[in-house]
Structure formats: C-alpha cells, structure tokens
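Here the complex is missing a single protein chain, while all its other protein chains stay put.
All chains are identified by letter, namely A and B, in their written order; residue positions are counted from 1 within each chain.
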Amino acid sequence: MMVEKTPILDTFTYVALLFGIMLVGFPILYAIIAATLPLEDVSQVPMSMIPGDQLFNNVNEAWSRGHLGTQLFNSFVMASGITLGKIIVSLFGAFSIVYFDYRFRVVAFAAVFCTLMLPVEVRILPTYEMAANLFGPLQSVWNFLGLDGVISWFAGHDIEVSLEFSLLDSYAGLILPLTASATCTFLFRQFFLTIPEELCEAAKMDGASPMTFFWKILVPLSKTNIAALVVIEFVYGWNQYLWPLLITTNPKMTTAVIGLHHLLPSPEDPPEWHIAMAGALIVMLPPILVVLLMQRWFVKGLVEKEK
Amino acid sequence: MSKTKCFWLVMAVGMLISFAGTAFAKPIDIHWWHAMRGARGETVQKIVDSFNSSQAEYRVIATYKGEYDEVLNAGVAAVRAGKQPHILQSFEVGTQTMMLSGAIYPIHELMADKGYKVDWSRYLQPVLSYYMNADGNLMSMPFNSSTPVMYYNVDLFKKAGIAPLSKDKSITWDELGEITGKLVKSGVEGGLVTAWQSWTQVENYSAIHDLPFASKANGYEGLDTELLINNDKVVNHVARLKSWMGDKRFYYGGQKYQGPKAEFIAQNAGVYIDSVSAIAKLLSEVKDFSWDAAPLPVESWMKEPQNSIIGGASLWVFQGLPKKDYAGVAAFMNHLAGTESQVLWHKETGYFPITLTAYEKLIADGFYLENPLQQVGIKQLTRRDPTKNSRGLRLGYFVQIRNIINEELELVWNDSKTPQQAMDSAVARSNTKLREFERTYK
Partner (left out) sequence: MIKKRSYFKSRKLPYLLILPQILVTATFFYWPAIQGIVASFQLSDPFGFRTQFVWFDNFIALFTDSLYLESVLTTLFFSGSVALVSITFGLFLATMANRVLKATTLTRTLLIWPYAIAPAISGILWLFLLHPSYGVVAIFIEDWFGIDWNPLLESSHAMLLIVLASAWKNVSYNFVFFLAGLQAIPHSLIEAAAMDGASPFRRFWAITFPLLSPTMFFVTVMTIIFSFFESFGIIHAVTQGGPGGSTNILVYKVYQDGFIGLNLGSSSAQSVVLMGLIILITVLQFKYVERKVQYTG
C-alpha cells in the first residue's frame, strides 16, 4: 500500500530489487554452473555460462574425494548436538533464574551473563588444552593438594595419579565447548519475563509442581522462540570452522566445512574448481534448507528477540 | 579355602591368561602420523604394507593428519595430552622445536639401543646434516627430502631460439636473465616463476653461494643466533628479481591457491623453480609440451658452487610409550631406510633415496639413464661436501621466520618496500622471534 502514486520510483524499486537479488544470487549461480562442467571447460577463460552435463559426476567425485558422507554426518551430529545442548541447558537455566528465588540467583545469572559476547575464538588456545584433557583442572587441584603423596603414603609405595579424559577427535569435543554460551539463556530469560505473572500464580493455585508448569506451560509458550533458535544454532553449529579445525585431526572426525578446504585446488593440483564447487554446493545445502523451510519462525523469532 | 590357596589360584589363573595373551597376541600397533596425501600417501601405504606383511609382531598404522603444520600441531597437542603417536613426520623448519622439545627419542640412540648397527656414513650427508645435533648425532630419521631445481619448457626454449640447458653445470643468473628476456620477447607471458620463495631464493641461494643465513653457523652452534640475510648479495639478488618483474622476466605466482606450477603447466612461464618432488606431478600432468630440469642458476663470481640444501620432512620418535613398542619402531625405521623402500620412494615420488646404497642401486639399474632429470637434484645436492653455511638451518620459530621472509618478499614484489628495507625488516623481525625462542629454552 503506497502512500501516493510514484510510478518512476516504483519501477526503480522493482529494478533495484531484481538487480539486488541477482547480485546476491550470482556467486551461487556461478558455482552451480561450474559444478556442471568438466575440467576443460571450467578452466577455460572466461568460463562458459552454459551449464554442462557433468553435475552428477562432479558431485560424485567431490563426495568420494572429500569423504563428504562421513563429514556431513559429523557436521549434522555437531550442529544438532550444539542446538539441542544449548537449548536444553538454557531453557532450564533461564527457568531457574526467572522463576525461583534463591541465594545465588544473581551470582549465577551474572556468571552466565558475563560470557554473553565472548566467542570461543578469544579463548581458543586454553579451551583447546581443556578439551585435550578435560580433567586438567582436577589434576591441578590434585597436584596442588599434594594428594599423590597422600595416596602413596596409604599404598606404601609411589603412585602417580594422572586424570585424563581427552575430547580431541570426538563428538563431545566438537559439541560441548560450543554450548558454553549465554545467548540462548539470555533470550529465554527475556522471553520468560514477558510472560504474565498470572500464569505462574494460577499454576501454583492449582498446586502444579514447578516442573509441570515448565513442561505444560512454559515450553509450549516458547515454541516460536525455540524454533527460531533451532535455526540459528543449527546454522551456527554447521558453519563452525576454527574449533573443528583444531579439535579434530582425524579426517574421519572432521566436519564438512573443514573437509571442503581440502577440495580446494592447491598449487600442487590441477585447477579442479568444478569439484570444489560441487563440494561447496553439497555442504551449504543443509543449512540453507533449514533456513528456508523454517523461514517464518526464524524471522519472527530473530526479530522479536531483538526487541 | 584359605587365603594362601586363594592367592595361588588367582596367580595361576592370571598366568594362564597372560600366557594365552602372548599365544594369541595381536601385533603391537605402531602409530605414525604423516602429512603425505594423494599419490605420496599411497606410496607411504605401500611401504607400510610391505613392513606389516614381512612380520607378525608389529603393525604400523599410518595416518594422514593434514598439512605439515597441522601434523606438527597435532603432535604437540598429543604430547601435551599424553597421547603421542610413536612416529611423527615433522617438516624441516620444525627441526629445532622438535630437537629441543625433550619429548623425543633420538633416532641414533633408538637404533643403537635396539641393536641395529647403522653405518651413517652410507647415508646422503647433506640430508643427514640437516637433522644432526651439535655433536653430529642423528636426531630424526630423514624421510622425504628434496631440493629445488629449475624446470624449463623445452618447446618454448626452442621457439625463442635458446639451446637446452646442461643437467650438470649451472647456468649463471645473468644467463638466466638473457634467457627469460628472450622468452618474453618470443611472446611467452612470463619468464621465471618460483615456488617456496624463501626456501628457493633465500635459503638455498645462501647455501649455494656459501653465504651464512644466520650467525652461529646457521644456528647449529647456539640459540643466540641472528639472521644475516640482509647482506649485499641476497639483497642484490632480490633486487634483480624485482627488476625482472618490470618486464615480466620474473612473475610472482603467489604462495597460496594459484601456484607457480599451474603457470608453468599453462605455459605462462618458461622457467620454473621448485622442489624435485614436483617431477611426479609434472610427469602426470604436462601433456602438450616437453620439459626438462637443470640445476639452479649461480652467480658468475661463484666458481665452485656449494651443495643446495634440503627441504621436506623427517620422522621423529616420541618418548613415553610402552618400552616393548620401541623395538618395533626401530624395526620399521630399518625397513624404511632399506634399499627396497628407498628405491620405491624415489621412483614414485621424486624424493631422494636417503642411502648411498639405494642411490648406487638406482644407478646400477640404469634408472637415471632412462630418467636423467631425476638425477639433477641429487647431483646438485651432493656436488660438494656441506660447509657450515650449506649443511642446513637450525632456527627456533622457523615456521614464523619463513613466513616473515615470505611476507617481506611479497612487500618487495608489490612495491611497498625496497629490497634492502624488506630484508632489514625480515632480519629484525626474525631476530625478535629468535630471542623469544632463546628465552624460552634458557
């Protein structure tokens, strides 16, 4: 509904939008075309803009050469794990912070909230060490207290206790450290605060337990928010780069986005961009589908939470 | 049942179990992390398979862990987490870090401890010298060693009226200047391209011309070493390359995603300096022209050019694994250095055979008569006994230093700095790193 008739501006609007959409879509269109061409055509300068018939072969080649089957599975596990982990942990956390009054409530909130903006990248090195040996802190406490000596005294001979549990090259290592983020908790807290007090009061009158209230009322009310967060966190998890790059050294444990890097033609290789592009298309497809299919909730959740 | 009886029963059962354990023993797994992918990785697997099928006690498991830096990284992390593999392949720039790590089992000790009498004098000395400590003891097993040579496009040379180059005698840089000039005049897009510019144009240039790369005998004789590459000769060399860029006689193909090799294969450049390990790729990928290799050019004043230095990687053995495993590690190392493995390795990858025995066998079998260009590098590497300036480089944080040199060279190529400024800055920046390293290990 326009305020007044402005035919020239309207035409411009449509042209500009069309142009914008094309501009945004061009890199992907180009990648799709490249993925359909054989090597001779893709290394032609300039590359032909007419699609070829090699899409299936290239996808196949990228699939087997990049171990994409395994790696897509890993990506899926990682993205879902992060999504689920974050949402569950933060639903409980926010519930605790908003609906209970206890001594350490403010402390707990502050402690979690402090981590809000700090991405894993800024503490990457120690987090890595931490993941290399999850019991590192316990070990330091152990050593600090001199417990080795105590144990040795009991046993009557020297015993060195080393606590070890490594997350390197494991799904837990890919997932757990990235669930340490306060964003979801904060969002749920904000949302819970907007829920009318009467609901809680009514529940209490009916003698509902806190957990009944949580499962029967709070979670259903949060559906849109959860849906939006599923999209956001799935995309976030799928697209992680630095962390999986470090935590996995076994090609069978790495994620598709990292694996894709190995499909890039190196100076050592012939310029097989058609394979790289085919691989890129495969790897980017799942998160794009999630965003497009859940667009309505995603946008609603995203924008509502921004308020 | 009395307590004593119970004890003996348990003991007996225990003994039985452990005997059963030996009788049906699975082979002991020996883990080897490496950085060899593609065709090289396949050759690695062949060598491993032949070892595994030759005996039943040990089983070597070779795993590709990524590029060189990623493998070193994985190794460091693994040691910190107490999960180290038995064998780690580390590139040559990581030598100092590995050597001082305190985490390794020196190869000369390992072989001696396990009863292998290795005649180290039957190894290629310029290769060994890179991995020896100050006392002349070998710390790691050389594995894939290469040296840079100069490839050229024979067809383009013919078209420009240039005679083919000798495989034994180096041309001078001045002559290369004329050659690349003619190439460009004849319509070729660029003259010379080079891979790994720090390694080929600074490290090897210094070694060949017997110039110190760093003080304290290139770092062999002390951690208080300083870079010396801002000397006139290196600076002039960089300046010459820069001046060649003006008329396309030299073309910078970058370090990253678009290699000089691609330019050479696309015939955009007539001359191409790279490791001998590029031979395998060139053989399989060049289809529409003929090419050959020659030793690296030298300055006209250098009448007796020194040996070039190696690049590549060696195999380090980590400490701290079950004692019984190390006999297997030694056996595998022995297998790896064996003539059969070395001949296969050289033929399939272009990397040097590390023993003279293997080299002599290759000569005797007439391999080089059929493949004369495979011998260019090895001849250049062994043409003279290594001096203090040409036996290798022993620097801390060398990964970063090489990176610094590459960066500074790039700043020359894109007109941000003069050659002198760039080399001065490379020296200053590297020295800071060297001092940090020295402090860490004091």
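To be clear about the criterion, contacts are C-beta pairs under 8 Å (C-beta built on N, C-alpha and C of every residue); 3 or more make two chains touch, one makes a residue touch a chain.
The shown structure was predicted, so the numbers you read here are calculated from the model rather than taken from an experiment.
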Displayed chains in contact with the omitted chain are A, B
Check the options A:V59, A:V230 or A:L260 and report the residue that touches the missing chain.
A:L260
Out of A:A182, A:I226 or A:M253, only one touches the absent chain, namely A:A182
Give me the chain A residues in contact with the hidden chain, please.
1-4, 6, 9-10, 13-14, 16-17, 20-21, 24-28, 30-31, 34, 42-43, 45-47, 82, 86, 88-90, 92-93, 95-102, 104-106, 108-109, 111-112, 115-119, 121-127, 129-130, 134, 136-137, 176-183, 185-187, 190, 193, 197, 200-201, 204, 210-211, 213, 232-233, 235-239, 241-242, 245-246, 257, 260-261, 264, 271, 273, 276-277, 280, 283-284, 287-288, 290-292, 295, 299, 302-303, 305-307
In the complete complex, the non-displayed chain touches which residues of chain B?
69, 72-73, 76, 79-80, 97, 100-103, 252-258, 262, 266, 397, 399-400, 403, 406-408, 410-411, 413-414, 416, 429, 432-433, 436, 439-441
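Quick note on the criterion: only the chains that are shown with their structure count from here on.
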Hey, which residues of chain A end up touching chain B in the complex?
128-129, 132-133, 162, 164, 166, 168, 249-251, 264-268, 270-271
Sites on chain B touched by chain A in the complex:
33, 38, 63-66, 70, 73-74, 77-78, 80-83, 195, 253-262, 265, 281, 285
